[in-house]
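With one protein chain removed, the remaining protein chains of the complex are shown where they sit.
For chain A:
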């Protein structure tokens, strides 16, 4: 079933703040095999001008993927999650995510099109601190594969 294009532009309420933990950043960095000192050692991160350990560039997906369920699970859109494939991903950083950040996501359904029996959904997530400082903008293009 093609998505209703009238939903394009819809913005969802801000998510509950996500507390970025030092150990979560270390765990994520270790999982991608990244041993840079700034990801693991607060002293090294401070020497580079950050308040605490810095997250790797794709770390924001940890919160934005969870936050985008707001859109995926929106009954008005009727997306079948079992048919969703990740098509594209982009990050534009104002600054890196740092341990101690309290981050809020605001999701917008930026685009929805249908082509060749598949639906393409682009979400934009503005990630900012709870105090309103912008941190990173995250775009995800999801492909909802058609049946048959």
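Annotations for the structure displayed:
To be clear about the criterion, a contact is a pair of C-beta atoms (placed from the backbone, for glycine too) under 8 Å apart; a residue touches a chain by one contact, two chains touch by 3 or more; residues count from 1.
Please note the rule applied: contacts and distances are computed from a predicted model.
With the options "MaoC family dehydratase", "Spermidine/putrescine ABC transporter ATP-binding protein", "Cytochrome d ubiquinol oxidase subunit II" or "Peptide/nickel transport system permease protein" in hand, the undepicted chain maps to the protein name "MaoC family dehydratase" (source: UniProt). Of the candidate positions A:46, A:86 or A:115, contact with the hidden chain is made by A:86.
If you put the hidden chain back, the residue from A:17, A:42 or A:56 that touches it is A:56. Across the interface with the omitted chain, chain A contributes residues 27-28, 30-34, 36, 38-39, 48, 50, 54, 56-58, 61-62, 65-66, 82, 85-93, 96, 139, 141.
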